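Only one protein chain is missing; all other protein chains are in place.
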Amino acid sequence: MKISVKKMMMGAVALMSAVALAGCATSTASSKGNESKGNTIKIGMNMELSGAAAGYGAQMKQGFQLAVKQINAAGGIKVNGKKMKIETVIRDNKSTTSGSASVAAQLAGSDGVSAIVGPATTNDGTAAIPNITKAQVASVSPSATDPDYTLQKNGKVQPYVFRACFENNFQGETAAHFADNTLKAKRVAILEDNSSDYGTGLAKAFKKAFSGTIVSQQSFQEGDKDFNALLTAIKDKQIDAIYAPGYYSEVGLIIKQARAAGITVPIVGSDGMADPKLAEIAGDANASDIYYTTPFSSKAGATNKLAKTFMTDFKKEYSTEAPTFSALAYDSVLMIKQAIESANSTNSVKIAKALAKIKKMPAVTGEMTVNAHHDPEKPIMIEELKAGKVVSASEQK
Amino acid sequence: MQTFFQQVINGLSLGSIYALLALGYTMVYGIIKLINFAHGDIYMIGAFWGYYVINQYHVDFGVALVSAMAVSAILGMVIEYLAYRPLRHSPRITALITAIGVSYFLENGMSFLFGANTRNFPQVIGQARYTFFGVTITNIQLLIVAVALVLMVGLQLIVQHTRMGTAMRAVAVDQEAAELVGIDPNHIISFTFGLGSALAGAAGVLIGLYYNSIDPLMGMVPGIKAFVAAVVGGIGSIPGAAIGGFLIGLLETFVQAIGLSAYKDAAVYIVLIIILIVLPAGLLGKNVKEKV
Partner (left out) sequence: MQAKWKAALIWLVLAVAGFYLINELIVVGVINAFIENMLVTIGINIILATGLNLIIGFSGQFSLGHAGFMAIGAYATAIITQQISNTLGFYLSLGVGMVIAMLVAVVIGIPTLRLRGDYLAIATMGAAEIIRVVINNLKITNGAAGMYNIPALANWPTVYVFVCLTTLMIVNFARSRAGRAIQAIREDEIAAEAVGINPTKWKLAAFVMGAATAAIGGSLHAVYIQTIAPSDFGIMQSISLLIIVVLGGVGSITGTFVAAIVLGVLDTALQQFGALRMVIYALALILIMVFKPSGLLGRYEVSIKGLLERKGGHHGTTDSHEVE
């Protein structure tokens, strides 16, 4: 019955050599990117539609679909003098890295899309990079915020990776300057979402740029509902403000429980909070003295016509206020449209090159220019909530 | 000192939710030795039911609570009938996988039908705060602890002092012997699922009211924590589950209070492993000696 170790080794050696031989014959697929065949342009979406980030993914899907619907209603995208409609391929990555890698391979390979929107999170985004780079198809993520997301290990930019959102350092620094200069806060407590790069990255950037004292830095996890212990622990530390980088589901509860515990200091956060649901969860009465950095403001309608129409159209389509994630996904589609038009081609390699050259493109989240790191440069705003309503949006320099 | 007592209050109100959930686990496990992974999701359904009836029919909190308990109980019995009963004589690990399947089904089915996003629970009871010697407690915290205690005492009475309870204990000890004295085990197991699920449904509505936020995945983490609580307390023991729940709630709170919030889940599991090593059957569990 017993098979000796010797035989096992022999088998292994034989197998290895066979593989080594075959290795010479294994193919290396070479492609020149995808091009549309026929009268439509295929745009893929690699999105978190089930799993932990499904709530945010669903909002991005809505923004994506609204953009496509409007572009198609206007005739499509003009390529070589011909208007081509967009055909969408939407696939779910289960909020997992391996799911995202698989979806990326399918979209860029079998589906032959010209460009991809997504994924939502940095981790899922980086998992897609090898496959889209191999297939030479660009992706625009609406919300992958890690500063290094668009960079290779050697610091060079990833040729096919773009995003529509701010990177963490920029948002974190802006919030820190705001706490320093506008709130004149000297002692700040940080409550960070420790389940992804988003909360921890923002907290790191804030800490670095803030000139006052960080009295306490505590963390919570995605899906947590009880923050009373954390809040009780910081209540007596004479803080002037709380910085809480995270998403509205959790920060909404932090606001509610902080106010219930009698903590009245300003609470500062990031664009993950920029959602009408924040005030719904916190309760209007509690949502005062709340500030967050955001690329998209419902107050922007006065200065940004595109934002105004987007908000009206979104409400008409989905009968709910437009959240920031939907706006970012909408802009991701606009970026791709702009790139296709300026490249005057549906070839995915040319689209990627054109994406890198986007300059002063009007967008819902502000006029944007793609910089050398493939990050969008656009105005950042800080919105203030009072009694659950956005009362002001001031542009930060 | 005030901060300390405040944290005790925080821990107890968090713990009472875990305790309510742990009771369901412990009863089901005690009777058919199944880790009912879907238990946390029944709690989610209870919360969504409360959300639905309050928003749709503007019922008051009591009606929402009782109806959510009834709906959860029926759901628990239906799940037992469809998914677990056919596997009564299969390996236990098979039933466990089915339970995981049911859990995935409820979570994803709800996100598919109603969206994965967080929604706010209607605040039918206005929040009031009371301060005693600098320690703040809200009316909702008091309500949660009170409802939890009433339900636990009620449950203990049912199990110890009714015919149904006696039958439940009989089936838990020896199913075949119970059958011989005329007890229908299917009937009893179904009743147990109903009872446990009703408690989960109540916990769901209480959580909705307390935190004002519900979502389809809300049952996942508390479900696992509650199971840990049941194991710590000694699985199969009703007072054990209650003690385990409060213990886990207090532990999590104090780990965060001393500034180790990043390790709060790790602390729960470390305590779990230590307790299991020292007392393999949990705090109040009966240690069954293995016979040769």
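To keep things simple, chains are lettered A and B as they appear, and every chain counts its residues starting from 1.
Just so it is clear, a contact is a pair of C-beta atoms (placed from the backbone, for glycine too) under 8 Å apart; a residue touches a chain by one contact, two chains touch by 3 or more.
Quick caveat: nothing in here was measured; it's all calculated off a predicted structure.
*Asks:* Have a look at A:Q59, A:T126, A:Q257 or A:N286 and name the one touching the chain we're not showing.
*Replies:* Answering carefully, the residue with contact to the hidden chain is A:T126.
*Asks:* Among the options B:Y18, B:F48, B:F121 or B:F227, which residue touches the chain absent from this view?
*Replies:* Of these options, the touching residue for the absent chain is B:F227.
*Asks:* What does the interface between chain A and the hidden chain look like in terms of residue numbers?
*Replies:* Answer for chain A: residues 1-3, 7-8, 11-12, 14-16, 18-19, 22-23, 25-27, 29, 49-52, 54, 58, 61, 89-94, 96-99, 101-103, 105-106, 108-110, 122-123, 126-127, 129-131, 134-135, 146, 148, 152-153, 194-197, 199-201 touch the chain left out.
*Asks:* Mind pulling the chain B residues that touch the left-out chain?
*Replies:* The list for chain B reads 29, 33, 35, 83, 86-87, 90-98, 100-105, 107-109, 111-112, 116, 224, 227-228, 231, 235, 262-263, 265-266, 268-270, 272-273, 276-277, 280, 290, 292.
As a convention for this text, only the chains that are shown with their structure count from here on.
*Asks:* If you average the Cα atoms of chain A and of chain B to get two centres, how far apart are those centres in Å?
*Replies:* 36
*Asks:* Across the complex, what residues on chain A touch chain B?
*Replies:* It is residues 50, 52, 54-55, 57-59, 194, 216, 218-221, 223-226, 228-230, 232-233, 235-236, 248-249, 252-253, 256, 260-262, 277, 280-281, 283 of chain A that touch chain B.
*Asks:* Taking the complex as given, what residues does chain B use to touch chain A?
*Replies:* For this pair, the touching residues of chain B are 3, 6-7, 10-11, 13-14, 108, 111, 115-120, 123, 127, 129, 136, 138, 207, 211-213, 215, 217-218, 220-221, 252-254, 256-259, 261-262, 265.
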